[in-house]
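The complex is shown incomplete by one protein chain, all other protein chains being positioned as in the whole.
This part shows chain A:
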Amino acid sequence: MKNTLNNKLIMASTGLFLCFFLVIHLLGNLQLLLPEDVAREQFNWYSHMLSGNLLIKIISWILYASLIGHAVYALIIAVKNNTANGKSYQYDKRNFASAWNSRNMGILGTILLLFLIVHFKDYWYTYKFTALPVDANGNKDLYEIVVSSFSQAWYVIIYEISFLALGFHLLHGFFSASRTLGLYHPKYAKAVKIIGWFYSIAITGGFMAIPLYIYFK
């Protein structure tokens, strides 16, 4: 059953799982905003706890699968859509009728993919596959790595730009996914659009605050 609606269902379900993951990820990272002594101890303990838990391991596999699936299916859909378009218009002002971010989910997604490569390399890989100094409790000192990387202005800028792209991606993606899943009731469709706005602003604002806080501390 390969068709456009099934492809979109995969995009929607992986996308919504990633939306759920972002909430957990942000809540965990907000520990970085605590006073330094507490933050170091707690954040390192939290990171250690996550890497040892089987349930978290299963969720992380779903996460990797969702990330890859979301990107691969985006590409499949984009190629198909390109074929469907045929010859392009000589003079095109169709942009008038829709929002910029809704038309450019692919560009926003590509920025996010590039960001994820940097992000995974600098934290995920470093934490999992390299020897790190330990803190007073014997946990790997991930807090030190976070603080030292966000003391560099260019690194903070890369993160802030990526989070902006994330915000616009979520703003369209959250409600679009709910529509693909079939939420057609006018009252709830409107509610989901409003919730999507709050969700996108909260997630984007939260993630943007952390590098800035650490940089200016």
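Everything below uses one rule, namely that contacts are C-beta pairs under 8 Å (C-beta built on N, C-alpha and C of every residue); 3 or more make two chains touch, one makes a residue touch a chain; residues count from 1.
The criterion applied here is as follows: contacts and distances are computed from a predicted model.
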Original post:
What is the protein name, per UniProt, of the chain that does not appear here: "Succinate dehydrogenase/fumarate reductase iron-sulfur subunit", "LLM class flavin-dependent oxidoreductase", "Multiple sugar transport system substrate-binding protein" or "Ectoine/hydroxyectoine ABC transporter permease subunit EhuD"?
Top reply: "Succinate dehydrogenase/fumarate reductase iron-sulfur subunit"
Subject >> Candidate in contact with the missing chain, chosen from A:29, A:126 or A:176 >> reply: A:176
**OP:** Kindly state which of the options A:62, A:189 or A:212 is in contact with the chain not pictured.
**Re:** A:189
Subject >> Residues from chain A at the interface with the omitted partner, ascending >> reply: 1, 3-5, 7-9, 77, 80-81, 83-94, 96-99, 102-103, 105, 172, 175-176, 179-184, 186, 189
